[in-house]
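Every protein chain of the complex appears in place save one, which is left out.
Up next, chain A:
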Amino acid sequence: MASRTAGHLNGAEPVLTAHAVRRAFGPTVVLAGVDLTIARGEVVALLGGSGSGKSTLLRILAGLDGEASGTSVVHGTAAVVFQEHRLLPWKRVAENVGLGLSGADGPGRIRRALAEVGLAERDRAWPAELSGGQAQRVAVARALVREPDLLLLDEPFGALDALTRLRMQILLRRLRAEHGFAALLVTHDVEEALLLADRILLLDDGRIAAELPVDLGPTRTPDDPAFGALRRHLLDRLGVPTT
């Protein structure tokens, strides 16, 4: 079933292919063979309850887990945004964004990336001087500056307050429209998945239990009746009673 998770958008060469990904912690099997393909420019949301293994899967795809089996190949470059901003506290904002950056015009690229997340004038600040939302925006800039083909997002807005989260979702939509990167968004927030993704995968019991294309158009709002229907359907699949 999971092998059907091929790219839907343009059918072009995929940006990520993972096959038979398995991971066990001792006797506990967290991922029992996951297949996953993401097309270029496609945003895929990975939904699942806590402990369903969605963050584990993302870490494997990001190459941060050496003990998983199966294959996972990123065709191009990938960048990661974690749930916590993970900025180095001893480096100023601009240095954090430019961490490990090579190539010409580093300062210019850093400046542009910070401007894109609306923090152009905070480049000299220390991470500790930023609010939670600002720090997370810097983390997004740190990923963007690498011009990734694939953005791996591990509950990137999960630690933010509701209003900031909404603003970050709008920001991410705008950035995606401008840069056209593909993304894998790990989240437990059904609305977030519906707002941002082209396709939703449900992870349950270590497998991709369901796949759902989201055909809501580019300007989607939760007020849309179709949005509500999809939301109810997903919550139902996740075992949350909606009435």
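The rule we apply is simple: a residue touches a chain if its C-beta (ideal position, glycine included) is under 8 Å from a C-beta of that chain, and two chains touch if they have at least 3 such contacts; residues count from 1.
Methods note: contacts and distances are computed from a predicted model.
Choosing from "Iminophenyl-pyruvate dimer synthase domain-containing protein", "TFIIB-type zinc ribbon-containing protein", "FtsW/RodA/SpoVE family cell cycle protein" or "ABC transporter permease", the protein name stored in UniProt for the chain missing from the display reads "ABC transporter permease". Here one chain is not drawn; of A:Arg22, A:Arg86, A:Arg173 or A:Arg220, the residue touching it is A:Arg86.
For chain A, the residues touching the absent chain in the complete assembly are 62-64, 78-80, 82, 84, 86-92, 99-102, 125-129, 142, 146.
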